[in-house]
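A single protein chain has been omitted from the complex, and every remaining protein chain is retained in its original position.
Moving on to chain A:
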Amino acid sequence: MAIINLNVNGKTLSVDVDPSTPLLWVLRDHLNLVGTKFGCGMAQCGACTVHLNGNAIRSCTLPVSSVKTNAIVTIEGLSEKGDHPLQQAWEELDVSQCGYCQAGQIMSAAALLKRNPKPTDQDIDNAMSGNICRCGTHVRIRKAIHLAAKKSKK
């Protein structure tokens, strides 16, 4: 076990954990941030996507010891009031079915919009192909990302 300081959603938090623990489980089990989901444990499905210095990464394979002082943002910290344009668009278009993968989808989409505020379908396909949705909400996800892009420009 080791004391590790993390910068999560703008706060400095301290945890006493096995340094090999993937960031995902530190968030879920130690910091009680359960919005980030476990799906595969090998960076194949994207359910665990969070931002590390603004980039979408898979937290299920990232040992907490390697995070250091890099800023982590989880779905709980994406917006203060839960009103990020993507969150609004997701609600407006009623994207979710079971909803389990959607936090990861939104985090991947948020990183995309940050570097590419007006993505094409092709850009979306490329950026979102690391996230699996078993319910098949893909067509609505694409629409929601376009809608959020439109909302952000206002």
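Basically, contacts are C-beta pairs under 8 Å (C-beta built on N, C-alpha and C of every residue); 3 or more make two chains touch, one makes a residue touch a chain; residues count from 1.
Keep in mind that, in the parts below, contacts and distances are computed from a predicted model.
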Omitted chain, identified by the protein name its UniProt record gives, among "Carbohydrate ABC transporter permease", "Isoquinoline 1-oxidoreductase beta subunit", "Oxygen sensor histidine kinase NreB" or "Antagonist of KipI": "Isoquinoline 1-oxidoreductase beta subunit"
Residue among A:I57, A:I72 or A:C101 that touches the chain left out of view: A:C101
Hidden partner interface residues of chain A, rising order: 1, 17-18, 20-22, 25, 28-30, 32-42, 44-45, 47, 74-76, 82, 86-87, 90-91, 94, 96-103, 106, 121, 124-126, 128-142
